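Of the protein chains in this complex, all but one are displayed in their positions.
Up next, subunit A:
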Amino acid sequence: MTVAEQEITDYVARVRAALADLPPGQRDELTEDLADHLTEVAAEAEGTLVERLGEPETYAAELRAAAGAAPGSGRNLDQRVASAMARVRGRLRAMDTRLGPPLGYETASDFLRLLRPAWWVLRGYLAAMLVTVITTGGEFGLLPRFGGELLAGLIMLIGFVLGSIWIGRRSAQLTRWPRSVVQVASVVLVVFAFAALIQAEDRMRYGDYGYDQTAVDSQYDRVRDVFVYDSEGRLVENARLFDQNGNPIRLGYPDCSEDAYEKQTLRAYPYCPEQAPFVPRAPGAPLPPVSPTSTSDPTSTPDPSGTPGETGTPLPTGTATGLPPSGTPTPTPTPTPTR
């Protein structure tokens, strides 16, 4: 069907819709030759039919008057709906023929018709995925599972795809009710497919596949604080970490107190001593040595001048604990005088 024939068919349909209130016999008598007549008109001059003859509704009114038919003043709702439907159908058909050539086909529907078997296969897959979501309680991947069973899911997939193709090939012979059921089910599946796509898209973008978050860039990404313990198991306060080049190693961030924020500039660990994961084993003896230093530290930490000295204090305690082993050789010389 050429574009001109299409235009004529649409025009006639709209004229007939506008004359819908006439008795069917009279309407047919008036319009049976209209297509032929419009073909003659179209052959006589350039321009679209609407440009040359006006809107089909106007044409119908003039035709009605000239033919001596009753004026169609009282158009009821059905007729208005019918004429609106005819107009919409005409627009769609015009769009169909206009979109066809860019796709390489006469009409867009010619192209879409070729895709129907692909839709049948997709529909079977979507039905299988819908059952997957229902039986597994909302969990789904890319393959269908029946109650979590992959093999059962694949068998179901094959069955559904074959069933969908079977229904698709027979859709023309279906009576009204089964056809409506298939159409409603198809709409449900399309809506489900969109919802599932959106959910899958979200999961991919945020990397949430049900696993714990792992740091890929650096294994220290999740470190918030550093606690240094000496060989006696005592917490070392105001410890500083450096790499082999003397650059300070920066880990974590203080989040326990205002003081800790100030300490952050000095990069002394731990930021938050009270959050230490281990406490000294003997509560009586080792704790007091830690607590005096910790009580003296907070008082000195607010003023920056005190802190350089403070960083030195852990160092002696560290060396002091190391001293006894190194000191033991020195007592050995002392016996020599007695010799």
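Just so it is clear, a contact is a pair of C-beta atoms (placed from the backbone, for glycine too) under 8 Å apart; a residue touches a chain by one contact, two chains touch by 3 or more; residues count from 1.
One rule holds for everything that comes next: contacts and distances are computed from a predicted model.
Protein name for the hidden chain, per its UniProt entry and selected from "DNA-binding protein YizB", "Na+(Or H+)/acetate symporter ActP", "Sugar ABC transporter permease" or "Tricarboxylic transport membrane protein": "DNA-binding protein YizB". The residue touching the chain not shown here, chosen from A:D33, A:E139, A:E201 or A:D221, is A:D33. Of A:A66, A:A118, A:L151 or A:A172, it is A:A66 that touches the chain left out of the display. Touching the omitted chain from subunit A are residues 29-30, 33-34, 36-37, 39-41, 43-44, 52-53, 58-60, 62-68.
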